[in-house]
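Note that this complex is displayed minus one protein chain, with the remaining chains in position.
The first chain written gets the first letter, and so on, giving A, B and C; residue counts start at 1 in each chain.
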Amino acid sequence: MVDGCPPRLDVDLGDIQRQMDRRKPGQSRFTTQRREDDEVKILSGVFEDELTGGLKTTGTPISMLIENKDQRSKDYSEIRDKYRPGHADFTYFEKYGIRDYRGGGRASARETAARVAAGAIARLVIPAVTIRASLVQIGPYRIDRSRFDWHEVDNNPLFCADRQAASDWADYLDGLRKSGDSVGAVVEVVATGVPPGWGAPVYGKLSADLASAMMSINAVKGVEIGEGMHAAELTGSANADEMRAGPEAPWFKSNKAGGILGGISNGDPVVVRFAVKPTSSILTPRQTVTMDNRNTDIVTKGRHDPCVGIRAVPIGEAMMACVLADHFLRHRAQTGRDGGVGY
Amino acid sequence: MVDGCPPRLDVDLGDIQRQMDRRKPGQSRFTTQRREDDEVKILSGVFEDELTGGLKTTGTPISMLIENKDQRSKDYSEIRDKYRPGHADFTYFEKYGIRDYRGGGRASARETAARVAAGAIARLVIPAVTIRASLVQIGPYRIDRSRFDWHEVDNNPLFCADRQAASDWADYLDGLRKSGDSVGAVVEVVATGVPPGWGAPVYGKLSADLASAMMSINAVKGVEIGEGMHAAELTGSANADEMRAGPEAPWFKSNKAGGILGGISNGDPVVVRFAVKPTSSILTPRQTVTMDNRNTDIVTKGRHDPCVGIRAVPIGEAMMACVLADHFLRHRAQTGRDGGVGY
Amino acid sequence: MVDGCPPRLDVDLGDIQRQMDRRKPGQSRFTTQRREDDEVKILSGVFEDELTGGLKTTGTPISMLIENKDQRSKDYSEIRDKYRPGHADFTYFEKYGIRDYRGGGRASARETAARVAAGAIARLVIPAVTIRASLVQIGPYRIDRSRFDWHEVDNNPLFCADRQAASDWADYLDGLRKSGDSVGAVVEVVATGVPPGWGAPVYGKLSADLASAMMSINAVKGVEIGEGMHAAELTGSANADEMRAGPEAPWFKSNKAGGILGGISNGDPVVVRFAVKPTSSILTPRQTVTMDNRNTDIVTKGRHDPCVGIRAVPIGEAMMACVLADHFLRHRAQTGRDGGVGY
Partner (left out) sequence: MVDGCPPRLDVDLGDIQRQMDRRKPGQSRFTTQRREDDEVKILSGVFEDELTGGLKTTGTPISMLIENKDQRSKDYSEIRDKYRPGHADFTYFEKYGIRDYRGGGRASARETAARVAAGAIARLVIPAVTIRASLVQIGPYRIDRSRFDWHEVDNNPLFCADRQAASDWADYLDGLRKSGDSVGAVVEVVATGVPPGWGAPVYGKLSADLASAMMSINAVKGVEIGEGMHAAELTGSANADEMRAGPEAPWFKSNKAGGILGGISNGDPVVVRFAVKPTSSILTPRQTVTMDNRNTDIVTKGRHDPCVGIRAVPIGEAMMACVLADHFLRHRAQTGRDGGVGY
């Protein structure tokens, strides 16, 4: 459900579906082999204009439905009676006293399909902004920044801007998969074309909302903006993004800030990274307990991603789009401007 | 302004002030020498019970006022006409077209005094929870975890649980201060006594709210929960917190999750770290531009912290308290329980 | 979409559907003859417990879907090109610059089906509260309070607690329908079993939320609590609800306040009335303009209620349930209590 979307935006169902297809499982041997079409139906909030024949937003809530087509009638007894380590089984039960154990219930990463659909709408709200993401680390291996090329991202199944790294990592992932293990990853999301002025002070910071949005993605354990955790190691003289006068407006000599100063965009690319923990569902037996507090072991069979970080790439883009679109609207509300230099 | 606080909690003004005093400047040579009393006046929301003579919350909004006593009538022309690199001067002007240049205006870290005051109230809401924080890294130097001792935190001016590190770092900081430079830091905040069940799925995750809260603190550029960014390097078998049956409830053999699974607390300590960038106000000259887009240099004179990360320690505790208190109330609303095992 | 519902509540689909059936059209000659089943499907947020076989809420968002089965492929040219007086056609177009003219789009009273479904869930949250409503006025005719009997409400197609009035009004409504006209009505909603303590001061008043909830129903133009508009005519001595000591707690000698004092429930029945304007879609020709600002007339053919106030009875109940359930949860959050006397 996407509420507050501006009216009269052109909606291309194909564009939305292309975003969905990037996230959906089964696209390569590195993601789960579950078959889900992730077909989006729009139930409300759009209208087909008779004159132009095109679909447009109406300004009222856009309700989208993605049906789960791959619900197998299978034996859930293993995960019904045991808590899977690293999963939310235990915490959901302790919170609610009831647990839909089928596929993780509300905690299933399948909910991220909805984020991608919403992100596709959000992109329509901020057409001048380009949002891209790349896998930049998998396990201990990082990309070589000198080989970074956005065009490569959709040319390899790992969504990695470093073509060579993507190739190297394939073997590593195959090994993990065969050994029944998994691994973590880091995703970097970059938005260019964000004008200065989006965001707000104190509790309404663009950085805070991005941190919340990325940390809300399943399995994310860390979020960085610009230099991120590394900022701790820098001196003030090394960290300052110095400014120079440009033809029309000042520009920054570096972007250690990741495009955000004081919680407000500064016109430079907004750069966010987040760490995704390794898939918790693995074939390696792990110690755990049963629902009635007895010791046992568990092996989570089934069709799981060896690295959920891969499919987190389009999800990170979607969350960036949602947060930016929201801040664009809030900025326009308060100032009557779209953002950008020159008062 | 703290709204939604439960009624009939005992308020000790001395306790609140003690929290304020930990954050206030001028406590050591490692923090700014500005003199601010940071005295909190409570304007509403508390009532002195005639029978007991004690101050209690009434359940209505608690309004607290901290007056700025150290507003010097000084020359602001330097920062009025130039943008300070690393500060919000440029972004505030681009957002609003007007800028209160005196001391940073709304972007001044002085606003964090209010966070500490609010945190002191929040602690009253969750008395069974203990919240502590420590500086764990400053520039390139990290603490030695084997020397970690919470009791040391308030025994050194760096709020560092590693007494030896605090001592070693003092020289390093003195050097930085004398050279007119600054440095970043990492703060670790730990909450013990949080029962399982606080938090919510998807966009209401405890982890997401903690990320937002910490990232909203001035100068914070990264937030981690549990293994944080390091989770990317782990395999699934190494990352899983295995479980064992306890006398009354299951327990976890490790806490790589930082006490949160699926956005909901699991009963283990909630562990959050955040990186604070180096103070942007430094005596080292930096290139910048004037308000009318001409090149210039700037030296930010004045009384600045060589490492704002130090004073971020009580601020991080306060934000942890606010987020946890909020989630406790939301959990109690939905389930009628305070949290904890045993349905 | 109902979010925040407590977990482990027993859900009876039949109960929900019975509420839906009260609102759905075609139940008598006094409501529109459109055929809609208003069948509710629950897509999420409930789980069938294997042991008991019953459906229970899981604490996660309850998504309900009501499909529109009676979308006729009809000629919308009349309402596509003209603004219908009393409808939102003009304002939607002026707001959004686009308008889904089929059946009123988002402004269609068909959206109130969702309110009734949500209200059925809300009732589960506050099982000790009984919520009932009655038509108490139709056009110039009011019920006779001496004949008021809640048991009559579901015995006549007008949801009227005064059996005689319901009978008398049937002829009046038949006349209106035949003449192609419509009429307004007043609905009274009463909640008994609400303990003292629900609500909050200033902007969080139970009365304010009830006013908003009722005024948000299609065609509602006025909302009253207790004496309502009539309170203006009373003197202070006549209006005061005097109190007497009861065996365990004080009681009120009258209920002019409608169960709410200072925005907080006082334990007496919560009494709300609202006025529904006459159906705007009538067969009597009305002057209006075309989309391109030319004068014309319009006759809104189709299957319309002669008095939309009738079907507003179950909708008013549903909104009362939603507001009370929300305030119950907020009260429990802040105080840890369900409400009720005796500190």
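Structure notes:
The rule we apply is simple: a residue touches a chain if its C-beta (ideal position, glycine included) is under 8 Å from a C-beta of that chain, and two chains touch if they have at least 3 such contacts.
All of these numbers come straight from a predicted model, not from anything done at the bench.
The hidden chain makes contact, of the residues C:Met214, C:Val270 or C:Ala333, with C:Met214. Considering the complete assembly, chain A touches the hidden chain via residues 4-7, 59-60, 201, 329-330, 332-336, 338. Although one chain is not displayed, chain B still touches it through residues 1, 7-8, 44, 47, 49, 56-61, 65, 95-100, 105-106.
In the full complex, chain C touches the omitted chain through residues 83, 85-88, 90-97, 106-107, 111, 137-140, 176, 181-186, 195-203, 205, 207-216, 218, 220-246, 248-250, 253, 257-258, 260-267, 273, 275-282, 284, 286-289, 293-295, 309, 331, 335, 339-341, 343.
Convention: only the chains that are shown with their structure count from here on.
Remark: the per-chain Cα centre closest to the mean position of all protein Cα atoms belongs to A.
Relative to the C-alpha centre of chain B, the farthest chain centre belongs to C. One finds 26 Å separating the Cα centroids of chain A and chain B. If you average the Cα atoms of chain B and of chain C, the two centres end up 46 Å apart. Chain A and chain C, compared by their mean Cα positions, are separated by 40 Å. Chain contacts: chain B has residues 201, 335 touching two or more partner chains.
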